[in-house]
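Yeah, one chain of the complex is gone here, protein chain that is, but the others are all in their spots.
As written, the chains take the letters A and B, and residue 1 is the first residue of each chain.
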Amino acid sequence: MIKLNDLKISYRIGNRVIEAVNGVTLTIPDGSIVGIAGESGCGKSTLMKAIYGDIQSPMSLSGGSIEYGMKGADGLPVTTQTIRREWFKSISYIPQSSMNSLNPVIRIRDQFTDFPGTDSNKKRVLERARAYIGKLGLPAEAMESYPHQLSGGMRQRVMIALATFFQPELIIADEPTTALDVVVQKEILLLLMEVQELMGNTILVVSHDMGVHYQVTHKMLIMYAGRVVEYGDTESVFADPQHPYTKMLIDSLPTIGDDSMRGVLASMAGAGGDRAYRVEPELIEVKPGHFMARPSQIVGAAA
Amino acid sequence: MTTESPSAAGAAAIPAAPTAKRRDSLLWLLNARLAIGLSLVSIFIVGSIVLPFFAPADPSLQATYLKNMPMSWEHLLGTNAIGQDIFWFLVFAIRNSLILGVLVGVGVTIISTAVGLSAGYIGGNYERVVMLVVDSFITIPLLPILIILGAVIRGNSSFLTVGLIIVVFGWAWGARTIRSMALSLREREFINMARFSGANTFNILTREIFPYVSAYMVVGFINTILFAVNTEATLAVIGLSKVEVPTLGSIIFWALNYNALFTGNYPWLVAPIVASILLFLGLFLTSTGFNAAFANKRGVA
Partner (left out) sequence: MGVLQYVAKRVGLYFAVLFIGLTITFLLPRLMPANPIDGYIGQIQARASGALTADDIIQLRANLEQLYGLKGDLFSQYLSYLERVVLHFDFGPSFTYYPQPVSQMIFNALPWTLGLLLISTFIAWLLGNMVGLVAGYFHTKKAATILEVVGILLYPIPYYILAVSVILLLAYIFPIFPLSPTFPVGQMTPQKFGMVIYNSLLPALTLVLAGFGWNILSMKALAVATTEEPYVTYARLKGASNWTRMVRYVFRNAMLPQVTALALSLGTVFNGALLTEMLFSYPGVGLIMRTAASGGDYNVLYGAIAISIIAVATAGLVIDLIYPLLDPRIRHK
């Protein structure tokens, strides 16, 4: 169970301080896939980085705290300060661009041996890795390949294999399917769900693609301007969105039978598609397990 | 020849591209580079324009003064073993080297821009042939060729002939850089816009691409000055340029030839070394400073 308590993350650029995450309080239950959605700049990437523990200048934790609810190798509870030691052991990460995230000049094999503090017996690690990638639908030859020899889908499978190799409790996936074509996207999402079911870990999926959230996540978190506007079970959020911004996001998904774009445009305008919301920091529980921030008013046009 | 083929440009071009994060902190550093470089270079330029008017005698004439006099107010750096005032010889040497550098710089910049732009923009077989020649010119070691030319024409060459030869063999690096710039520009949207709106090749080259390349041309020009001054000096040091003309190389040639170190006349050797290092450092800092400033401007805009 991960708890965020009034979490505030800011960037210092020159003399200006920008609050990218502005007071987020929520609880992520164990063993669920949680989606984080919102437009670029809404703070979803920053929130993800903060949970992962990758907080470095110019980014800083300016308020609140994160409780991970897990214990490190030393038996003490993991905190923001010690989370780095757990990277790829208890908490791991799947990056957006698998092409650029794999070192082009080393073999996939060697990607499995450059974690710090892994088994010093490389042969044994490789043996295990070879068996493991087989389970994720990769041929054994992939271990001996260089990244450019693999297809986009295979590379993303490698990223998932790397992220789940040590059976972490928490996996953060940053736009895991954005760079892939639709068919491969689906394969990767299914694989992700399969792995989660098998290991029972928590996966945070950051994506701006509402379709992805609808397909894989159990819970949804909608962010806007550094704050959470809505948080609840995915089905409930999609079926009955509370906040106008959430409504707009969901309405922007084209559905079969939607014969014109007019509906979308109209709903966007109706929901204040190009307006800016002022978001209240407190979430109210509208239904059991479904929270929203009261949209206090619509203030002027977007910047 | 020496380190300074205008490949300097290639190396200099890269350090200048700061990332968004570093831009703020680097701004100061880059400005400092340009400031130091420009002040050094300006001192040399102003000095070599103004000072020669005050020269008491033509410093290249031999036996004007007593030989090997120590430093004094009358002879700031003393006199050398052939009776020349070392300070005034150095002043004329810097002036002549700079004049040669600027002339060669103009020639090389024109040729390399024309060759590089046309190869990069026109492409096809023309580009292939041109690049083959360019790569050959880059690969072929220049010094042996210059040594032969120097050996053959030494007797009846003028100082400018040496400059001309340096132009003939010095344009390839610049052409290579400009061609790769033109190549990447060719693919940009605004070039396509210009083409679709009916601009002809010449117009596109001069109006759309040239402004982008011109920033590099300034950098390349300064690098070429460095290259030319060095090349001439290198030839002079081994006695294959017109060594009677005072240049940064010929002064060292005479000092070595008359064993300045054995006779203890070290200002004769140390003064040109210090002057050369300051001049080259100034030129190099100016060129990288400019490059960085341009990169910055492009990055911000």
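Side notes on the structure shown:
Please note the rule applied: a residue touches a chain if its C-beta (ideal position, glycine included) is under 8 Å from a C-beta of that chain, and two chains touch if they have at least 3 such contacts.
Remember, predicted model here, so these are calculated numbers, not experimental data.
Only one residue in the set B:L34, B:L77, B:A93 or B:L226 touches the chain that does not appear here, and it is B:L226. The missing chain, though absent from the display, is touched by one residue of B:S136, B:S158, B:N192 or B:T206; that residue is B:S136. In the full complex, chain B touches the hidden chain at residues 1-5, 7-8, 10-12, 14-15, 17, 19, 22, 29, 132-133, 135-136, 138-145, 147-153, 155-156, 226, 230, 233-234, 237-240, 249, 252, 256, 261-262, 266, 269-270, 273, 276-277, 280-281, 283-285, 288. Think of the hidden chain as still there; on chain A it touches residues 52, 54, 84-85, 87-88, 93, 95, 97, 100-107, 110, 114-116, 145-146, 148-149, 162.
Just so it is clear, only the chains that are shown with their structure count from here on.
Per-chain CA centroids place chain A at a distance of 54 Å from chain B.
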